[in-house]
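Excluded from the complex is one protein chain; the other protein chains are retained at their positions.
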Amino acid sequence: MVEKVKVRIDGEVIAATAGQTILEVARANSKYIPALCYMEGLSATGACRLCVVEVSGVARLVPACTTPVAEGQSVVTSTPQIESYRKIALELLFAERNHVCAVCVSSGHCELQALAQEHGVTHVRYPYSCPRLPVDTTHPRYVLDHNRCILCGRCVRTCAEIEGAHVWDVAGRGIGSHLVSELQRPWGEATTCTSCGKCVQACPTGAMAEKGWAVEEMTKHKTVVSRLTSMREGS
Amino acid sequence: MSNALAMALPRVEDQDLIDRIIGDQAGRPGALLGILEKLQDANRHKYLPMESLEYVALRTGVPQSQVYGVATFYALFNLDPQGTHTVAICRGTACHTRGSRALLERVKLQLGLEESGTADKLTLTTPDRKFTVRTVACFGQCALAPVVEIDHAIRGHVKEQALIREVDLLRKEAAR
Amino acid sequence: MTTKTTPKPQAEASAARKLTIHPVSRIEGHAKITIRLDEQGQVADTQFHVTQVRGFEKFVEGRPYYEMPSITARICGICPVSHLLASSKACDSIMAVRIPPAAAKARELLHMAQFVQSHALSFFHLSAPDLLLGMDYDPAKRNVAGLLEEHPDALRDGIALRKFGQTLIERLGKERIHPSWTVPGGVNNPIDPSVRDKTLAELPSAVAIVERTLAMWKAAVEGFPAEVESFSNFPTMYCGNVGPDGSLRLYDGNLRFVGPDGAIVADQVAATDYATYVAEATLPHSYLKAPYFRPVGFPGGVYRVGPLARLNVADRTGTPLADAELAEYRQRYGRIVQSGFHYHYARLIEALHGLERIGELLDDPEILGTRVRAHAGVNNNEGIGVIEAPRGTLIHHYKVDDNGAMTWANLIVATGHNNLAIGRGVEQVAKRFVHGSKIEEGALNRVSALVRAYDPCLSCSTHVLGQAAVVLQLEGPDGEILDEIGTV
Partner (left out) sequence: MDKVKIGTCWLDGCSGCHMSLLDVDESIVTILRKADIVYGPLVDAQEWPEGTDVAIIEGAVSSQDDRELVQTARARSKYLIALGDCAVTGNVPSMRNGIAVRKLLERVYVEGADVSAGIPTDGVPPLLRQAEPLRQTVKVDLHVPGCPPRPNAILMVLSELLEGREPDLGSKLRFG
């Protein structure tokens, strides 16, 4: 039994199905809400806070990717306050690691870089933490550069939910959090990795890339995850 | 897979222990935390060896990366062998303003521990595994600042000289 | 906010003095010159300081080798293409590939475009104010703005020539500065025929500019006898790349070293053997290391690189117009040209050669070939790339582990090779022009102009970590600073 609800997004009344999230409904109706950790076909985690929206009757901003629609709900996707929060979130992502866009394999094809431009982030107002982080080059076909990881977890969920291998997870906590394969093994020695490369395609930045592509050359096939999901649902 | 597993397995008696612990916890949601806690408790050096973590993953079906994520998220768990004695120095705000950093540096010097930690948690163990020095975010005893915990006993208003004496005493004890 | 101004202690009657030029202006980077005077007010000695260091050799450790071309391009925004290419060549050698012929030609085309723009910048934007307005011209106007007033046609020529080179770079690599077109294994896109057609159409007017400028230069140089005589006018060795037939090679070739008299000391030295001949010394007063000719030793093994050196080293340029100019140049100054002032002349001849090579490469049907990239993993744990940058020989030397992570890097840049010669040149020109307690601005400018003649790329030089502007400081024998021109 599919229950229908009516919600208002940026003033427009939209019919939706109960259980859908605000983000899903918005995107299905060509309303743009930015997001980094969300990826169609994966579970939502509400980690990056870029998709925050205003919901009538709720005092704080809520992440659109994890908030279900409800009858009579009124959603606003962009206000000066929302935009300023999104900008802060983006700036903090840059400040945390060493992105150095100019010499990144994903420059020009990076979701973080593009979102920063879209939101008019011309500089970061916080001091950079400049951690010294390794690059894992041990896998024969792929590379993991921790300097460019934003801990969105898309690789973790892709590997766990789509490939079923769950090679990746996030270890540590706070500023020390980092992506880990198995028990902190070098990627090339991870026995559960099938080398399918879907994590690389899911990565929004240059943190994961195919080996051998030079700066600016790494373009990703972002739809691989949603295509697989929809094909499986269809079968 | 079988080959890599064979190399990484813990000793047979440890396997038995892990199997027993897992058996006790079987089916409980969030069982992993309890398993790891018991495992660390049973370890002579109070830590979780990599082989044990791998075996836990194998037996519980929890992915290795998730086991590792849990083991590194909680400050309670150690991935390195701990010393016989533990000196935990608080670096909460109150203790910090009352000179806990100097206490830490002094103890490190006394025990010949050199490297400095940059992460939010610092744990250093002497090569002879007699002492582990670590920092703690807050003991909740701010009125007693600076606070140091020695072998699970809290000391308040700690002075440098008193701390040195106490650690020296433990060192001589350990030497006997 | 407080501003620190440089202290300027007054000269006491007796003492000898130190003079500092800081910044050395109209150069590509940051340098400082210290001149010590004796009690008679004569130049006792000088130091050429490069004052910035950046640490590329260290911080690239751990990075995948195939990122090196783009990372090292950020050493220099004037000749990023040189670093892109030297680095790509080092990477080709790590991959153990021979890149497709179309890719080699495409890279050389990009390189020639850079030669043209870089030589245009050095000649017109940086040095022409001295050469056309005069060494003693009002320093407030001795720059491109002054050129605009007095010699607008020359300035327009300079802008147009630089634009020709930069536009070709942009057409090939999408960006004028830091294009990412050149990659390990070749280039990442074949050349579109429209690039060839547009460039060939513009080529004649670029050639005309260089020919016009050469004619102007040949007349103007007569007005600088003292500069010709004193700008690094001393015997040194010279180094540059030549082809198997001894002709000038800028993209490929092997190293040749010649003695002060032109005798060949070492020839057809492959990139892999560079270290047999080149060693490096640290100077206590500069962040720029000083390479020297290893068989002779330090500090005697001074050699020069760059346009003057290349034309001394090569038997011919290999293109007709440039060869005709080279013949006239040699007729005027001899087979081995020693004065550093003639770097300008040599630079113009090379710009002409660069334009001719562009024409030749574009006329070659292979330039449009579509196989332009070889793919491979790590097949060598070490790779060396050598190229002639506009300022001289550039060496990239890398070591990687089996996974392709950089474990070690050494970069020897053109201005480094010239470091010892510039240092000695500063002393020579200071002794010729700087006298007494009061420093004349014109004297100061000549010291800077000597540095400028080498077209030192201090951005490149300071890849290790530093920066150079020129401060001229007059210092007494006991070290007090008597006069200082320049700012920190």
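Things worth noting here:
To keep things simple, chains are lettered A, B and C as they appear, and every chain counts its residues starting from 1.
Everything that follows uses one rule, which is that a contact is a pair of C-beta atoms (placed from the backbone, for glycine too) under 8 Å apart; a residue touches a chain by one contact, two chains touch by 3 or more.
This one's a predicted model, so the numbers in the text were calculated from it and none came from an experiment.
Seen in the complete assembly, the chain not on display touches A, C. From the set A:73, A:107 or A:181, the residue in touch with the chain omitted from the display is A:107, counting the whole complex.
Only one of C:105, C:119, C:256 or C:289 touches the chain withheld from this view, namely C:289. Interface note: of C:125, C:330 or C:435, the residue touching the hidden chain in the full complex is C:125.
Within the complete assembly, residues 94, 98-104, 107-108, 113-114, 116-120, 122-125, 127-128, 130-133 of subunit A touch the chain that is not shown.
In the full complex, subunit C touches the omitted chain through residues 1-5, 21-23, 25-30, 32, 34, 47, 49-55, 57-60, 71, 73-78, 80, 121, 125-126, 139-140, 142-145, 148, 155-156, 159, 162-163, 166, 176-178, 279-287, 289, 294, 298, 410, 445, 448, 459, 464-467, 469, 471, 485-488.
Here, only the chains that are shown with their structure count from here on.
If each chain is drawn as a node and touching chains are joined, the picture is a simple open line.
Between subunit A and subunit C, the centres computed from C-alpha atoms are 45 Å apart. Considering their complex, residues 1, 4-5, 50, 53-54, 57, 63-69, 72-73, 118-121 of subunit B touch subunit A. Contact residues on subunit A toward subunit B in their complex (touch as defined above): 131, 156, 160, 165-176, 180-184, 191-192. Of all residues in subunit C, those touching subunit A in their complex are 62-64, 66-67, 69-71, 74, 178, 180, 183-184, 188, 375, 377, 401, 403-405.
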